[in-house]
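The other protein chains are all here in position, but one chain of the complex has been omitted.
Which chain is which? They are A, B, C, D and E, in the order written, and residues in each are numbered from 1.
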């Protein structure tokens, strides 16, 4: 499967916090110390079997990326 | 200024393509070869003075981050 | 590849309008007359080789779905 | 009311899971078996009176729609 | 029609810039000097007949709202 989603970053799940409806998953990007936070449904966490140590790809559509300058 | 936006990644602008209304800016993340694509307004590009070589921070709200597993 | 993205709808590209930075792709969903509009980068259109008649899957993260009642 | 939101799909609520802050609502689209997942606030669920069987319209802005090809 | 979209702000269109695929519409909020920028498809601008002076409501889903503190 090939995605229109421009931003695809490989990493490893470092934590999963699950609420009633939503969950917050933290992913350490490969090759560095950057940690990415993802808010997805509880269902998606179960469906993908996301637990600490799982290899994942972080996906972000380009229209969701803002930029800042000092 | 401190942001609720969980994902903040430093990088350098590598290209700017500007249309009539929107622009697409590519940013190489620091400490690696990953390139992030951002779709923002033409006005934002002008306002921030974004050109090749500019130091920027990539910003992504956690609700915009999806995950994939193989 | 398995995605956290909850909404995945199969369809066929019915039109592609490409600007300088962005493109608008229309997709007729399988099994009906519903047409979905997607705004993605010009690069993504080229990368996926999207042209009229292409089979695609429409992807929408659940946090992007609003609801209306009469 | 007429919306700029390009994607408007009629359906019926099939489940509502409510957390402290957010809720996840599933909607079966009319004329098929496709189920759409929507993550909205708990307040919105109460305000719209969303319960199983309610007729709703699913709304998705075109900038939130990604595409995939095999 | 009642929307799950929590943020609905009335205003008046002050400018429309249209590209090949997308358009940028600026809206002055009622009761103040705040101007909101919206990036929508060229089709949506045509469909809603958006021109300078048009009365509109700005719609933003709560999951799209970030916060900043000094």
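What we mean here is this: contacts are C-beta pairs under 8 Å (C-beta built on N, C-alpha and C of every residue); 3 or more make two chains touch, one makes a residue touch a chain.
Note that the structure is a prediction, hence the values are computed from the model and not measured.
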Contacts of the hidden chain among displayed chains:
A, B, D, E
For chain A, which residues reach the chain that was dropped from this view?
17-24, 37, 39, 63-64, 66-70
Take the complete complex as the reference. Which residues in chain E touch the chain that isn't displayed?
5-9, 24-25, 27, 29, 31-32, 34, 36-40, 44, 48-50, 54-70
Chain B, residues in touch with the chain not shown (by the definition above):
1-6, 38-41, 43-45, 47-48, 50, 57, 59, 61-63
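In this text, only the chains that are shown with their structure count from here on.
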Chains adjacent to chain C and to chain D under the stated definition are A, E
Could you work out how many touching-chain steps separate chain A from chain E at minimum?
2
By the contact definition above, name the pair with the higher C-beta contact count: D-E or A-B.
A-B
Shared numbers divided by all numbers used: is that above or below half for chain B and chain C, i.e. same or different?
different
Computed over C-alpha atoms, the centroid farthest from that of chain A is that of chain E
From the mean C-alpha coordinate of chain A to that of chain B, what's the distance rounded to whole Å?
17
Which integer distance in Å separates the CA centroid of chain B from that of chain E?
22
Tell me, which residues of chain B touch at least two other chains?
5, 19-22, 24, 37, 39, 61, 63-64, 66-70
Chains touch one another in the pairs A-B, A-C, A-D, B-C, B-E, C-D, C-E, D-E
